[in-house]
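Structure first, commentary second.
Removed from the display is one protein chain of the complex; every other protein chain stays in position.
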Amino acid sequence: MRVRELVIIGGGPAGLSAAVEAKKLGVEDVLIIDRESEPGGILKQCIHTGFGLHVFKEELTGPEYAERFIAEAQERGIEIMLDTMVIELTDDRRILAVNSRDGLVELKARAVILAMGCRERTRGAINIPGFRPSGIFTAGTAQYFINIEGYMPGKEVVILGSGDVGLIMARHLTLEGAKVKCVAEIMPYSNGLTRNIVQCLQDFNIPLLLNHTVVNIHGKKRVEGVTIAEVDLNRKPRMETARYVSCDTLLLSVGLIPENELSRMAKVQIDEVTGGPVVDQSMQTTIEGIFACGNVLHVHDVVDLVTIEARVAARGAADFLKQKKKRIRPATVPVIPGEGLRYVLPQRIDLDGALEETQNFFMRSVKPMDRGRLLIQSDRGVVMSKNLKFIRPSEMISIKVKREILQQNNCLKISLCEGSENGD
Amino acid sequence: MIKEHKVTCIVCPAGCEIIARVRKNSIIEIRGNRCKKGVDYARNEVIEPRRVLTTTVRLENGHFLPVKTAKPIPRELIFKAIKELKEVRVKVPVKMGEVVHQNVAGSNVDVVSTRSWRK
Partner (left out) sequence: MTDVVIIGGGVVGCMIARELSRFDLSVVLLEKEEDVASGTSKANSAVIHAGYDAKPGTLKAQLNIRGNALFDKICDELDVPFKRIGSLVVAVKEDDVKELEKLLEQGKANGVSPLKIISKEELFELEPNINSKACAALYAPTAGIINPFELTVALAENAAQNGVTIRFNSPVVDVKACDDGMMMVKTPHETFHSPFVINAAGLFADEISQMAGAEAYTITPRKGEYLIFDKRCSDMINMVIFPTPTKFSKGILVCPTIDGNFFIGPNSNDIEDKHDTGVTSEGIDEIIRGARRLVPGLPLENVITSFAGLRAVSNTNDFIIEASRKVKGFINVGGIQSPGLSSAPAIAEMVIEILQEEGLTLKEKNNFNSRRNRIYPFRELNDEERKKLIRHNPAYGHVICRCETVTEGEIVDAIRRPVGARSLDGIKRRTRAGLGRCQGGFCSPRVIKILSRELGISPLKVTKCGQGSEILKGRTKDFIDSDGDFNES
């Protein structure tokens, strides 16, 4: 069995960014394994703009963002094993992968970075009644058909879910010749960026129906229409508001789920809220030498933040590889989400690990707030607070916390209250 | 004749709903914005909104090449541009950033490839 220094599973933005960074930090032997015939992951099909504003200070399309990293990876001599699916990962970092050229590939990695990304929630996960005809697509699958294969999944489309992928697809479909009838969103607000609501829906007069959902799918062989209805405060459909919308296609943009089947095989502890591994500040999971970054860890709204996170994971892996002797289980400070927040990442701080002067925490609010106050509490009370404006569940909140605060407390809770002190 | 335009500002997450009143293509009033940036944004959106168009064009090898307009083009030209691009065929190899179609829809803006394709 070949021993490799650092193996990165997944060659999307997270994997590529981590590989480049690890190489920069002196890790000589970096291998990326990717299941597709080209690296770049989901960016290949995200042909719209909006990528790179943080990392490159310019607005790029997905393929451009990916190509910059692919080019850098090639210049730095990073090996990318393509068309290869990792099918097993153990907690002692043995990897079993398969491809047509080499058959089964067995590797032992001194460190692993998980960068498998996420998958889309499906109709089954949200249980829409009705038939199961052809013409129901997840937004990402439709995007693949249109942008990679050049095929139209439909002519008349209803989109369920107003996350950014759904909004972007509304525009793509329209530009490529389809008629998007409406976008239905079960929540009272859209989960997409305002910019996308303006440029993907308003530009084309596509109605956004908030507090609406699809309650039935019609058509035995192919979708012929859907019934949509308003929902009440508990998000239950009010059937008296039901109406039929004819269409040949229903696009689902109802959320993304980190893809952690391999992580589970390796006994990595999964955070039930994020759907991704529990990590410390170096993005190390609960299994030593296995790190995680990008959408496999938690679903990001901006790819730039994936790159930044991947760099942290790469640094963590590089430090781990330099370590001479095995460490005993370290002392950790748990960081837990309180009221107003769905999750906080990293979920714990390893006090023996490297700690920067300030540590970044990422979190998501449970609901939109025009103003909110972020409180960091320990058993000694509030240790830090910050006022925030225009909070959206779709936009990650980040906060920097001083090293001392982390070192002086044995548990931290971060919460978010609506409104703010002093009305500021 | 005075026309009222409603514009959602996207400069920052506040998302101000701005009302711009226009007479004969000149703006006579802008309100609803919470900061100055909103004024410029609303003016551009009302007088001549521009967008970067991203789509795909066919490669001669049968695959599809992602492309974009090198700069934003007037929004009203977008469908004309799409129709023009429907007929475009690009030879491989092609490099990221290479012009694949000039002066799309008479906008004086070129369309460039957003990825490289070797064969």
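As written, the chains take the letters A and B, and residue 1 is the first residue of each chain.
As a convention for this text, contacts are C-beta pairs under 8 Å (C-beta built on N, C-alpha and C of every residue); 3 or more make two chains touch, one makes a residue touch a chain.
Note that the structure is predicted; figures quoted are calculated from it, not measured.
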item: Sole contact to the chain not displayed, among A:38, A:72 or A:176; value: A:176
item: Given A:54, A:220, A:238 or A:389, the one touching the chain that is not displayed; value: A:220
item: Contacting the left-out chain in the complete assembly, out of A:63, A:154, A:337 or A:393; value: A:154
item: Positions on subunit B contacted by the hidden chain, ascending; value: 5-6, 55-56, 64, 75-76, 78-80, 82-83, 85-86
item: Residue numbers in subunit A that touch the chain omitted from display; value: 35, 83, 85, 87, 96, 98-104, 119-120, 122-125, 127, 129-135, 138, 140-141, 144-146, 148-155, 174-178, 202-205, 215-217, 220-222, 237, 248-249, 261, 264
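Here is the rule we use: only the chains that are shown with their structure count from here on.
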item: Interchain centroid distance [CA atoms averaged], subunit A/subunit B, Å; value: 27
item: In the complex, subunit B residues that touch subunit A; value: 8, 10, 12-15, 49, 51-56, 58, 63-64, 66, 68, 75, 78-79, 82, 96, 114-116
item: Subunit B-facing residues of subunit A, complex; value: 44, 47-49, 59-61, 63-64, 66-67, 146-150, 172, 175-176, 193-195, 197-199, 202-203, 389-390, 392, 395
